[in-house]
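See below for the structure under consideration.
For this depiction, one protein chain was excluded, whereas all remaining protein chains were kept in their positions.
Chains: A, B and C, in written order; residue numbering restarts at 1 for each.
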Amino acid sequence: MKKISNIHDIKFSKDEIPLKSDSSNLFLEVMISISVFLFSVTLAGVLAINSMLSNWSDSILGALTVQIMPVNNVNKEKSIEETLIHQNKALEFLKTVDGIEKATPLDDKQLQRLLRPWLGDGIDIKDLPIPRLIDVKLVPHAQIDFMALAEKLAEISPLASLDSHKLWLSKLIQFADGLKNLALVALFLVLSISAGGIIYATKSSLGLHKQVISILHIMGAKDAYIAKQFARRTGYISFLGGLVGIAFAVPTIFAIAKLSEKIEGGIITEASLSWLSWSSILSLPLFSAIVAMMTAYVTVKKTLEKMM
Amino acid sequence: MKKISNIHDIKFSKDEIPLKSDSSNLFLEVMISISVFLFSVTLAGVLAINSMLSNWSDSILGALTVQIMPVNNVNKEKSIEETLIHQNKALEFLKTVDGIEKATPLDDKQLQRLLRPWLGDGIDIKDLPIPRLIDVKLVPHAQIDFMALAEKLAEISPLASLDSHKLWLSKLIQFADGLKNLALVALFLVLSISAGGIIYATKSSLGLHKQVISILHIMGAKDAYIAKQFARRTGYISFLGGLVGIAFAVPTIFAIAKLSEKIEGGIITEASLSWLSWSSILSLPLFSAIVAMMTAYVTVKKTLEKMM
Amino acid sequence: MQKNTGNKLASIIEMQNVGIRYGHGPEILSDIKLSLKKGSFHFLTGKSGAGKTSLLSMMYLSQKPSRGTVKVFDHNVNFANRDSLAMLRRKIGVVFQDFRLIEHLTAFENAALPLRIMGMEEKEVKQRVKEMLEWVELDKNMFAQVSTLSGGEKQRVAIARAVISRPELLLADEPTGNVDNYIAPKLMNLFVELNKLGTTVVIATHSEKIISDFSYPRLNLENKNLRIYYPNDKIEMDTI
Partner (left out) sequence: MQKNTGNKLASIIEMQNVGIRYGHGPEILSDIKLSLKKGSFHFLTGKSGAGKTSLLSMMYLSQKPSRGTVKVFDHNVNFANRDSLAMLRRKIGVVFQDFRLIEHLTAFENAALPLRIMGMEEKEVKQRVKEMLEWVELDKNMFAQVSTLSGGEKQRVAIARAVISRPELLLADEPTGNVDNYIAPKLMNLFVELNKLGTTVVIATHSEKIISDFSYPRLNLENKNLRIYYPNDKIEMDTI
């Protein structure tokens, strides 16, 4: 055996509890990668839906247009008159609806300006059987059942109709909202299952090392001293697992984004992720490491407290 | 302490190696359930595709019909004549094609019989501009590119066409065949990943119990004695895991079957599972237990051989 | 009989009406009365299974009595919280009958454990542990993994670990059962030296030779009870 020249030159490993070789490590790492993968893909979905929803409700959903089809009569003046009657009927109805702040019919000038690109200048719209429009301003965040509104409107005047794109959008928003809630539930589930897995792995590891732990205790180690070693190891493994998960998640998110762009054209592109969203997704390995550390720490402390 | 009256009345546990409390057990059971789930759903798919394929190739794919559209002329006789010319062109071409055993044009009587349900009795088809049909018998299991055949046929006679349902079917069969191969690869993957997981769990369990094992060795236990205990435990856990997996798989298979029936109507119903298929799927927990037992047994034997 | 109860500070360990039982079994020890004065040295004897290790385990705070009160360094162990128990344990050195070393660590790291847990500076740790292991003649095996050491070598590591922090109370359970007749007296002298520096010592042993070589009082466990024998063979029934 070699003579040790200077004891202070020697490197010491300080892993008192041999957590590195635990058989539950692989279980933990695989579980955390899967969790982080699912979590980040779902989170991306939630964030995308959120940004889509906020885009819409800000710009599009605040207003609404009601269209009154022109009555086509041989007598032009009479048809215009009749169209106006229908417009007034619709107007009066709209003013009684909850959630509608203001309903203003567009006057001739406004209509003319709207139609100029198609019809050119110098055309008197009074001579033409064009539809009349009512601009409806909604109370912010009003909960309006557009389907019911459209039906009632049609009852009152068969010529009046809600702008159909808006109708479709409102159904889409309801769907997206439902999807978002589902995703939030899924996020919560993933989080609790992971926490359960970490608790299970920590407890089985504690059982495995109970002899070393009891030795440390009798040497005067406080629970925190032991819990820290577990927390450090669990955090490290979870960070690695998280990196693997995110490495699979990022291409998946891009692929899903590409796919949904193709499928739905213009609407889903609004569901893009901001830099803030991306950075919160990319910080998930760190986040998972911190959650895992805390879970392991608390589990060890709680379990040890039952011993003497 | 109570006095033991008769030692032969006492029940003894014989679990020399405390495998029951291994932390890798849960890992193993979850892994096996997922594997059996995936395996049985995939296997169901393969078996369904297989039965669909064999149904088709037996009854439908052995024959083929070529249709010659009638030439529509004012002169009825002339049009019939021209139609027959086209039919002969097609006939001659078909006889040169590899994989076609026989091509027989249907004579007037046969055509009349075919059309009777629609046209009623007593109608002379000679007077009608009806399509002529060629019955093509294929060499069994011939590899025919129906797309190419259809194109060539159209070149030779613009009036001749392959029965389009058959064309579509052949594409579907190609697709199903590809799917089947993919599924077989997936089955193989699931099997090898499970085997890897079992080997990993067994090895980590062996490491955990190396002290007890070395005691058994020194008492004169043969490797088989130890390997049997591992095999028994692993088999038991895998059987339980397999039951869980199959319990989730059966409703999943039914749901998928329901769904695909709705989507594709008549064609996919041919993809039903025979009782033989069902029993092979339902025997998967047993099968997985046996595979797991053998894997664990061999792993233990191989690992122990490296010790003295 | 009760003459010393007022002088609390001088008592390192006090037991009153202490009983121990495991699970629902009978009591292993009953009505133990004991008061160990600071700086005392006792042997602990008794047949195999008499309860020596059990008695010691209460002293090193790894077990609470089933009944009665145990005071260690004037703290009632029934009411102490976990962290203060940990601080008390740092003043106690223990040599276990079955060593209880951390098998995957080296002899050095095992012996350094109490100092590192106390948070001592690494430089001083190294110096002290090296000297200690050289003293118990483990210089050659200092960096060998404990699992590869011989029985006697392990026992010496266990002793080194117990005394490295110069504890106020030293409890040794059969500390020379696995070493040879050359090193055993040397280790016993180590305990005697520590005792001279103020450490209270209790040594459980079966060895008649050791007991007769050193003239210290003997705590004997018999019929679940504790009696004290002085070297001059005078028997006292109560230890307080």
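A few comments on the model shown:
Simple rule for what comes next: a residue touches a chain if its C-beta (ideal position, glycine included) is under 8 Å from a C-beta of that chain, and two chains touch if they have at least 3 such contacts.
Because the structure is predicted, anything quoted here is derived from the model rather than measured.
Considering the entire complex, the omitted chain makes contact with B, C.
From the options C:Gly152, C:Pro185 or C:Pro217, the residue with contact to the unseen chain in the full assembly is C:Gly152. Checked against the full complex, the one of B:Val97, B:Leu111 or B:Ala221 touching the unshown chain is B:Ala221. Touch with the chain omitted from the figure is made, among B:Leu26, B:Ala63 or B:Val212, by B:Val212. Residues 22, 46-49, 52-53, 97-98, 141, 148, 150-153, 155-156, 173-174, 177-184, 206, 208-209 are the ones on chain C that touch the missing chain.
Listed for chain B, the residues touching the missing chain in the whole complex are 1, 4, 7-8, 10, 12-14, 16, 18, 211-212, 214-223, 225, 304-305, 308.
One rule holds in what follows: only the chains that are shown with their structure count from here on.
Sorting all chain pairs by how many C-beta pairs they have in contact places A-C at the top.
Among the remaining chains, the Cα-based centre furthest from that of chain A is the centre of C. Chain C has its Cα centroid 62 Å from the Cα centroid of chain A. Of all residues in chain B, none touches two or more other chains. Residues of chain C in contact with two or more other chains: none.
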